[in-house]
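Let me begin by presenting the structure, written as structure tokens, before commenting on it.
A protein chain is absent from this complex, but the other protein chains hold their places.
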Amino acid sequence: MALMSLPEAIRLHVKDGMSVALEGFTHLIPFAAGHEIIRQGIRGLHLIRMTPDLIYDQMIGAGVADRLTFSWGGNPGVGSLHRLRDAVENGWPVKLETFEHSHGEMAAAYTAGAARLPFAVMKGHSDNDLAAHQSGRTTKMDCPFTGAPVTAVRAVNPDVTILHAQKADRAGNVLIEGIVGAVKEAAFAAGKVIATVEQVVDDLGAEKNAVILPHFLVSAVACVPGGAYPSYAMGHYDRDNSFYIAWDDIARDRDGFTGWIADHVTGVADHRTFLEKLGVVA
Amino acid sequence: MALMSLPEAIRLHVKDGMSVALEGFTHLIPFAAGHEIIRQGIRGLHLIRMTPDLIYDQMIGAGVADRLTFSWGGNPGVGSLHRLRDAVENGWPVKLETFEHSHGEMAAAYTAGAARLPFAVMKGHSDNDLAAHQSGRTTKMDCPFTGAPVTAVRAVNPDVTILHAQKADRAGNVLIEGIVGAVKEAAFAAGKVIATVEQVVDDLGAEKNAVILPHFLVSAVACVPGGAYPSYAMGHYDRDNSFYIAWDDIARDRDGFTGWIADHVTGVADHRTFLEKLGVVA
Amino acid sequence: MSYTLDEMMTVAAARQLKDGAVCFVGIGLPSAACVLASRTHAPNLVLIYESGTVETAPEVLPLSIGDGELAATATSVVPLPEIFSHYLQGGRIDVGFLGAAQIDRFGNLNSTVIGPYDAPKTRLPGAGGAPEIATHAKEILIVMRMTKRGFVDSLAFRTSSGHLAGNGERKAKAYPGHGPQALVTDFGILRPDPESDELVLTELFEGVSAADAVAACGWPLRVVDSPTRVVPPSDTELETLRALNARTKAAHAAKVTLSLN
Partner (left out) sequence: MSYTLDEMMTVAAARQLKDGAVCFVGIGLPSAACVLASRTHAPNLVLIYESGTVETAPEVLPLSIGDGELAATATSVVPLPEIFSHYLQGGRIDVGFLGAAQIDRFGNLNSTVIGPYDAPKTRLPGAGGAPEIATHAKEILIVMRMTKRGFVDSLAFRTSSGHLAGNGERKAKAYPGHGPQALVTDFGILRPDPESDELVLTELFEGVSAADAVAACGWPLRVVDSPTRVVPPSDTELETLRALNARTKAAHAAKVTLSLN
């Protein structure tokens, strides 16, 4: 593990055309890292995330991705992700190919990936229309012992998984507190792991059974306070639900969105400036 | 969940012929519960445990079981489990049929059981002689997507899983701190769960990401301080390594063993008396 | 006290929940119904969100499925894969809540797409956990406003399974859960016919006629012979719900500030 700046970490590990998972389930979404990917003009990414959320709406609208693996693509409690829809429905700014799963399938696919298994197994009762669009990614099979029907789901192994967490120590052990989602599995499944954290400390001060990603799993740690905003970091700041509500208008049309990205992402040097521009720094 | 005495919990939920897993990996082994099963004269159990340890040496020697599913049957750092060997090699006191796995297979089998899947998948490279003796429990198969060889392991779902933990609250939520082994998976895989605990408290006082078995998973909680001795309960008492060393002599011959069980298990009323008899209560 | 249809729907949904049930909850009206139930007739209701919060007891309703409030008030927070494998697929959930853009008469749901999948007219958010909830929860409770576009003869896309084609198909396929047992609409409550599995109107809200419901529904809605009337919200139910909604509104409007180093 190496401690470095976020621009260095992205430049070193995220290349055009890679598959990249920015994970974190509602909590600890790595917004700062997503913005840095936009800022560096990276293109052709295959983005992977259970819930694309605002971060992928921003990245897709900014044109960094041409593929998306996901399981629920909305603005939670608010409505649509307009940029995601525009990319799928109209190919703007880039035609987005989607690889769609259910949450259970995505969780299973990450878990298989973490265990370096080629596929995962789920119980086989799901007569829906999704399977027809999942060629090569899900298939029915029978239990070799009981004959019971099961569904096989192909593993997901991102080239890079990026996550935000509360703390890292100087060795690079990363502590996640609170809602952890599928971050641990996405990290173990990845070729490289980049973690942004609220603080780097001498001692994590964690309970023995805490969720800690070991330093030998982590390729780079960058200290980015506020790096999950407008998502949140339990113990540091709350989710800015008002921003999520406001996003619906910002993202609704292409010009408004493009202007917002120019003003708030590509037009600022770093996440700190972004936060200050929004006036959310105390 | 119901709070009750250990004898009640065993009488209510453990019946002749059942499959029963007393789990806990070195740490938190439910010795008090195992002794109560001996005391109640239960017979014909199919015992399941990754590491039979002294508790199953005692239960097997006392004749409660005729089947054993396991993955490592020794006295850690000391040597053989003499009663287990006598039952396998000579059928004393009861012929013991064994269903043998590796640790990885057992962990996978419990995990599949917890998820109510009929089988688990492991990577397929293991050219050993165990598979020939696992008919109907492991088999080779190919990944339906990549063709890679994998091994399927049949799920393990005990009728009852018994565990020891540090604390339960009055609703029956059970907190496990420290080495947790495969207890969580064995509990979720089971039909019924019995937990013995060091203390019953109003508030577990646990971190959010602590290992907690939810009350709706737990059929019975019994408060049995010292219930893991000579194994240990982190934060309460240490593993009595000297007892593990001494066990080698106690269990070496049938008469010595039978006398010890009569003196220390069937001849005492409860675990507290057992501990006092050994002189380990401060 | 007078009340809105939204309030009536929420109260009606809350009343479906038995004390002690383990519920898999979604955001929006399902959260409101569950919290209302746990603060009125079902104090021992167990609320689980797919974000991993087990036995949570929010003071304000979450905007997202993983708001901090849910973690802060939970007995424990577990990784998401464990929620789906050990809790949901593991058969530990009594009641799962679902909603969707479209429903058919057998309670199958569409939350994926309107129009062809590869060239969609409207791209909806997608499945989320709905397929697993629909399959594994012992019973399903659905809450949806009744419209012709939403209650359809034939789904544009089946995202999650209700009673499939009815007439016992779900049971014949040995699904672990029993499928939709109640559908709360803004007209009243539909329940599956014991023979055909078709959702039929069994209970009507005050001030609504069965004919109104039939007219609003996109399939030829069947009505039982004498639909019962749903008791209007009690003062306690309304006061509890309104206080909850007021707390929630204030919380969601609160300005977030970050104290950074």
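Chains: A, B and C, in written order; residue numbering restarts at 1 for each.
As a convention for this text, a residue touches a chain if its C-beta (ideal position, glycine included) is under 8 Å from a C-beta of that chain, and two chains touch if they have at least 3 such contacts.
Bear in mind that the values here come from a model prediction, so they are computed numbers and not experimental data.
Under the touch definition stated at the start, the shown chains contacted by the missing one in the entire complex are A, B. Of the options A:Arg116, A:Lys140, A:Arg170 or A:Lys277, the residue whose C-beta touches the omitted chain is A:Arg116. When the whole complex is considered, the residue among B:Gly63, B:Pro118, B:Pro158 or B:Gly181 that touches the unshown chain is B:Gly181. The chain not shown here is touched by just one of B:Gly74, B:Pro93 or B:Pro144, and that residue is B:Gly74. Within the set B:Leu6, B:Leu22, B:Leu45 or B:Met122, the residue that contacts the chain not displayed is B:Met122. Residue B:Tyr229 is the one among B:Phe216, B:Tyr229 or B:Phe257 that touches the chain missing from this view.
Of the listed residues B:Val14, B:Ala62 or B:Leu84, the one in contact with the hidden chain in the full complex is B:Leu84. Residue positions on subunit B in contact with the hidden chain: 25-27, 50-51, 70-74, 76-78, 80-81, 84-85, 88-89, 100-104, 107-108, 110-111, 122-123, 125-130, 133, 178-182, 184-185, 199, 211, 225-226, 229-230, 232, 234, 236-245, 272, 275, 280-282, in rising order.
The chain not shown here touches subunit A at positions 111, 114-117, 173, 184-185, 188, 204, 206, 208-210, 212, 214, 216-217.
Here is the rule we use: only the chains that are shown with their structure count from here on.
For the pair subunit A and subunit B, the distance between C-alpha centroids works out to 39 Å.
Shown for subunit C are the residues that touch two or more other chains, namely 71-72, 77, 85, 89, 176. Shared contact sites, meaning residues of subunit A that touch two or more other chains, fall at 122-123, 178, 180, 211, 234.
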